[in-house]
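Every protein chain except one is present and positioned as in the full complex.
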Amino acid sequence: MATEPILEEAPILEEAAGQCVNAHGGAIGMPQLCPEWIPNQVFWLLVTLVVMFLILSRIALPRIGAVLAERKGTITNDLAAAEELKQKAQAAEKAYNDALAMARTEASKIVAAAKADIQKDLDAATARADVEISAKTAESEKKIAEIRAGALEAVDAVAKDTAEALVAHLGGKVDPAAVSAAVSARLKG
Amino acid sequence: MEGELALLGKYIGAGLATIGLGGAGIGVGHIAGNFLAGALRNPSAAPSQMANLFVGIAFAEALGIFSFLVALLLMFAV
Partner (left out) sequence: MATGTEEHAAEGGLAIHPMDQFIVKPLFGDGPVHWYTPTNVTLWMGIAVVVLLGIFVLATRHRGIIPSRLQSVAELFYGFIYNMVEDVTGHEGAKFFPYIMTLFMFIFLANMLGLLPMSFTVTSHIAVTAVLALMVFLTVTLVGFYRKGLGFLSMFWVSSAPLVLRPVLAVIEVISYFVRPLSHSIRLGGNLMAGHAVIKVFAGFAGAMGIASVVPIIAIAGIYGLELLVAAVQAYVFTILTCVYLRDAVGEAHH
């Protein structure tokens, strides 16, 4: 119904003005519903879509897909390499720790051995010193005993001599055996 | 006179048809509000449901678009 008056007016307007545009270049009704322009829009839309589809499907999407896959691969590889390096580092650390522990054990063993040696030497020396000391003590005691015995004999002899001399001086007859026995008896008493 | 009466009817009809868009607005608001309520209860599940949110809004909106279409047809095509 609305289209009828437009069609009637169209010849009156300028040539340029079509079915949907008035003489001032303004829109008549809704430009979206203008049948005159639809073939043009559809044609250029199809051309554009085909061009876009070809650009995307032939060039752009495979390229971006390849780049993304490559990046993913690179990241995976890098992560794997990093993991490997990490394991290597851990192994090295373990080896270092092992070596350290071994060295510690060795050192403590050496220290213990040295301590034992020193102890042994010390013990030996102490024992030797003890033996020497006891030997010396025994010798000294023997000497003291000898000296004592000597002194007692000397006392005995001196007493006998003195007793003989006393007896002789008092004018008695000296019987050495009797004197000696008497002195011995007295000394023991 | 008769043509003007028809014009009047067209405009009134177009205006009435746009009321339908209000229904679409209610529907879209309902979906968005319920989505938000659900998302606040369980925020971790919300991003995975964004697609469903948009699809739901689109379906609700489609029915409003029909009334919009009717209004446009009344205004310009009838």
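Here the chain labels run A and B in written order, and each chain numbers its own residues starting at 1.
Just so we're on the same page, a residue touches a chain if its C-beta (ideal position, glycine included) is under 8 Å from a C-beta of that chain, and two chains touch if they have at least 3 such contacts.
Quick caveat: nothing in here was measured; it's all calculated off a predicted structure.
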What are the shown chains that the omitted chain is in contact with?
-> A, B
Even though one chain is not shown, chain A touches it at residues 2, 5-6, 9, 15-16, 18, 20-34, 36-49, 51-53, 55-57, 59-61, 63-68, 70-71, 74
On chain B, residues whose C-beta touches the chain left out of the figure | 7, 51, 54-55, 57-58, 61-62, 65-66, 68-69, 72, 76
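In the analysis below, only the chains that are shown with their structure count from here on.
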When the centre of a chain is set as the mean of its C-alpha atoms, what distance in Å lies between chain A and chain B?
-> 70
Residue numbers on chain A that touch chain B, as the complex places them | 1-2, 29-30, 33
Quick one: which bits of chain B touch chain A in the complex? Just the residue numbers, please.
-> 6, 72, 75-78
